[in-house]
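Structure in structure tokens, see below.
The complex appears here minus one protein chain, its other protein chains still in place.
As written, the chains take the letters A, B and C, and residue 1 is the first residue of each chain.
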Amino acid sequence: MNEFVSEEAGKLVVRLEGEVDLDRSPAVRKLLFDCVTRQMDVVVDLSEVQYIDSSGIASLVEGLQAANGNGTKFSLVAVSGQVRRVMELARLDKVFKIFDDVDAALAPMAPVV
Amino acid sequence: MNEFVSEEAGKLVVRLEGEVDLDRSPAVRKLLFDCVTRQMDVVVDLSEVQYIDSSGIASLVEGLQAANGNGTKFSLVAVSGQVRRVMELARLDKVFKIFDDVDAALAPMAPVV
Amino acid sequence: MLLQLSFPAIPDRLRLVRPMVRASAQLCGFTVEDSLDVVLAIDEACANIIEHAYHWRGDAEIVLTIFKIEGGIQFQLRDFAPPVSSRSVQPRNLDDIMPGGLGTHFIRSIMDDTRFMRAPDGEGNILELTKRAMVPS
Partner (left out) sequence: MLLQLSFPAIPDRLRLVRPMVRASAQLCGFTVEDSLDVVLAIDEACANIIEHAYHWRGDAEIVLTIFKIEGGIQFQLRDFAPPVSSRSVQPRNLDDIMPGGLGTHFIRSIMDDTRFMRAPDGEGNILELTKRAMVPS
């Protein structure tokens, strides 16, 4: 699994790839914490994630809680297929702000859902 | 794995799908024999075959030999990826007539390579 | 029996187990979507053994046996850890938004039957997970 972080329109875009499972989620958790700590809004692009399990979901929840804790925004992009299914099973699909693509998440008028 | 046979422009087009392995190649062998026995030229579309092994290759060789035996033509279509690799390993990529798509294989002026 | 797999209780092995579980579910007649669900359930059950039964002791072993059953699939997941009481294995309340506690919820949502047993031949636990294919009505 690879991760890429870039700064776009004043937000941090984190692009995850591959399978976010028990093996890889500790690295994802740390990465998301590091990003939130920079006091910027974080957009997590999941379009290239083929598989996520409960530990991966937990990393996302921790990222969201950290963002809530320091007053920044934390949103997800391109949640589809297996990832969407797991979010629904966890009943978290309504808890996260989810955008269809990175542009929508970066738009200044992005509605706060 | 599924197989589909249709008659197009006076030839039999056999479309194979999925994995042609030790489990599935006996069915493929029988199907190809049945087609060749109808005394028509046979075009085998491999574009939806994800995997082939030596037993699958053997079925194709037997089809070709049966066609040679009864004076009909036997050609392959859309050999790419893993299938092309296996043909090359078997040094059969020059033995079969291979077309890029079904239209080319059906064209009346299809060159005899 | 479709097959039996044994592997050290190390997280990176789950990447090898998943594609085989998926292919097994498809062989047993499940759709691609249902097969992905089955993969999640088995992956979570293995993760729980690594975390909670073996406490990340990577030299320990997990044995996964897969059976094709009438209209479905059955998994037996064996560890060699001290006895687990099935009462201690509980999903959290999903209304609390917090990380963790989702694995057992996924397993129970996806599989039709979940049964904890003591291994008949000595130490260890067996988790038996069964799913039947939806019969189109």
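A few remarks follow.
Going forward, a contact is a pair of C-beta atoms (placed from the backbone, for glycine too) under 8 Å apart; a residue touches a chain by one contact, two chains touch by 3 or more.
Quick caveat, the model's predicted, so the values are computed rather than measured.
The shown chains contacted by the absent chain are B, C, with contact judged over the whole complex. Here one chain is not drawn; of C:Arg22, C:His52 or C:Arg132, the residue touching it is C:Arg22.
Among the residues B:Glu3, B:Glu17, B:Glu62 or B:Asp93, only B:Glu62 touches the chain that is left out of the figure. Listed here are the chain C residues that touch the chain not shown: 1-8, 12-13, 15-20, 22-24, 27.
Residues of chain B in touch with the missing chain: 19, 21-23, 51, 53-55, 57-59, 61-62, 65, 82, 85-86, 89-92, 95.
The criterion applied here is as follows: only the chains that are shown with their structure count from here on.
Averaged C-alpha coordinates give centres for chain A and chain C that are 27 Å from one another.
Chain C has its Cα centroid 41 Å from the Cα centroid of chain B. Our note on geometry: chain A versus chain B, Cα centroid distance of 47 Å, whole angstroms.
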